[in-house]
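All protein chains of the complex are present and in place, except for one that has been dropped.
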Amino acid sequence: MTRLSIPIELRWGDLDAYGHVNNATIFRLLEEARIRAFWRGGKASTAVLDASPNSESWSLIARQEIEYLAPIPYLGGAVDIQLWIARLGGASLEICYEIHGPPGDEPQPLYVRAATTIVLVDSTTQRPRRIADHERAAWEPYLGEPVQFVRRT
Amino acid sequence: MTRLSIPIELRWGDLDAYGHVNNATIFRLLEEARIRAFWRGGKASTAVLDASPNSESWSLIARQEIEYLAPIPYLGGAVDIQLWIARLGGASLEICYEIHGPPGDEPQPLYVRAATTIVLVDSTTQRPRRIADHERAAWEPYLGEPVQFVRRT
Amino acid sequence: MTRLSIPIELRWGDLDAYGHVNNATIFRLLEEARIRAFWRGGKASTAVLDASPNSESWSLIARQEIEYLAPIPYLGGAVDIQLWIARLGGASLEICYEIHGPPGDEPQPLYVRAATTIVLVDSTTQRPRRIADHERAAWEPYLGEPVQFVRRT
Partner (left out) sequence: MTRLSIPIELRWGDLDAYGHVNNATIFRLLEEARIRAFWRGGKASTAVLDASPNSESWSLIARQEIEYLAPIPYLGGAVDIQLWIARLGGASLEICYEIHGPPGDEPQPLYVRAATTIVLVDSTTQRPRRIADHERAAWEPYLGEPVQFVRRT
């Protein structure tokens, strides 16, 4: 399975009073990785989505799920967010993530497993719109198995 | 089923460039509701948890799950975060939430469904610690059915 | 001198790893107080400014200055942001603030002194636009002396 690897720099301000990257802020890190991976203008080959507020297409978030495996300290550098696609539906896709420690560190700790379901919406009609052929072609190389969440009750 | 109802004031700064409360920031709202509901010093009868950084007990977040049903605008006021407990284990609990529109609005829109699994940890040994009797007694009145997530694939 | 008194609820997530409300986040609190005081839809008599992204008028921030007198802890409640206007120019105004401890506390600690200069801009021409008569009338009762900053070098 092919994954994208997106380094996202931490900020000291991401920490909360426990001295770890805050649980909510981690979704901000995932958001940034997702945007760099998918939004037009990014460097990745998957960056084909026009998702600016004025575009004809919006990407709405339908659901998210996350498991926190270890607290993330301020590293004075980047975490490595690995990203792939578990499902390409008609108008939606499920993006999967793992947050690992800095690239090059051995062993690289695994901090987080997560998934986000995105629905592509026509901004005029506000209804789901089909994933375009060129989008599907750009994304298919990154199709893989869904994240295995182990803490669902 | 008895729920806690915690009003959380929105801030204009919670909005992102789409003009809606940001998907990650919504976890910040849930966090604030959870803290007011459970941490000692809060007004709710459930506020019996000593979770300060220096306390003997920490509450770690093991997992979260969320479904976004409608975008939340800046309301110039509070949303109504309703909160209950789906499961009281030996050392962990699952907190469930719904975010509704401002109290008093009819009909009150339902914006979000979510759940957080908390593990109570002994801060010295770093190992899970049992929920104390007085905590269990304070929380049991708010036991209810788990959130029904409908968008899992 | 007449001041507006705007209670702004703190969030635990406003704290940084030092356990105090973060220096940057304090500007978020001032922003929220300013918006509730001035933006149309707020409860204050000064809330006459149409500042939504789609309006004909934008309010741009030209400068800010702040002195931090004491660290702000998480209070499980609101700080009291007192707010007045030091200068009403042709197209700009200077808003002054003090952040005090919770209303009712005696003595109320003074945490912060700050000022923000706002320029009103025509969103079409992107040029400064004159403060309207009804705006000036609503704001004049809150004119007062500028904040005395004592730590400029």
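We just call them A, B and C in the order they show up, numbering each chain from 1.
By our rule, a residue touches a chain if its C-beta (ideal position, glycine included) is under 8 Å from a C-beta of that chain, and two chains touch if they have at least 3 such contacts.
Everything numeric in this text was worked out from a predicted model, so none of it was measured.
*Asks:* Thinking of the whole complex, not just what is shown, which of C:5, C:23 or C:57 touches the missing chain?
*Replies:* Hidden-chain contact among the options goes to C:23.
*Asks:* In the complete complex, which positions of subunit B touch the hidden chain?
*Replies:* Against the missing chain, subunit B presents residues 12-13, 15-17, 19, 22, 24, 74.
*Asks:* Determine and list the subunit A residues touching the chain excluded from the picture.
*Replies:* 8-9, 11-13, 19, 28, 31-32, 35-36, 39, 41-42, 53, 76
*Asks:* Using the document's contact rule, name the residues of subunit C that touch the chain not shown here.
*Replies:* Within subunit C, the residues touching the omitted chain are 17-19, 22-28, 30-31, 53, 58, 60-68, 71, 86-87, 94, 117, 146, 149, 151-153.
Criterion: only the chains that are shown with their structure count from here on.
*Asks:* Farthest chain from subunit A, comparing Cα centres?
*Replies:* C
*Asks:* Hey, what angle do you get rotating subunit A onto subunit C on C-alpha, to the nearest 5 degrees?
*Replies:* 180
*Asks:* Can you compute the centre-to-centre distance for subunit B and subunit C, using the mean CA position of each chain? Integer Å is fine.
*Replies:* 30
*Asks:* Suppose each chain is reduced to the average of its Cα coordinates; what separation in Å results between subunit A and subunit C?
*Replies:* The separation of the two C-alpha centroids amounts to 36 Å.
*Asks:* Considering subunit C alone, which of its residues make contact with at least two other chains?
*Replies:* 12-13, 19
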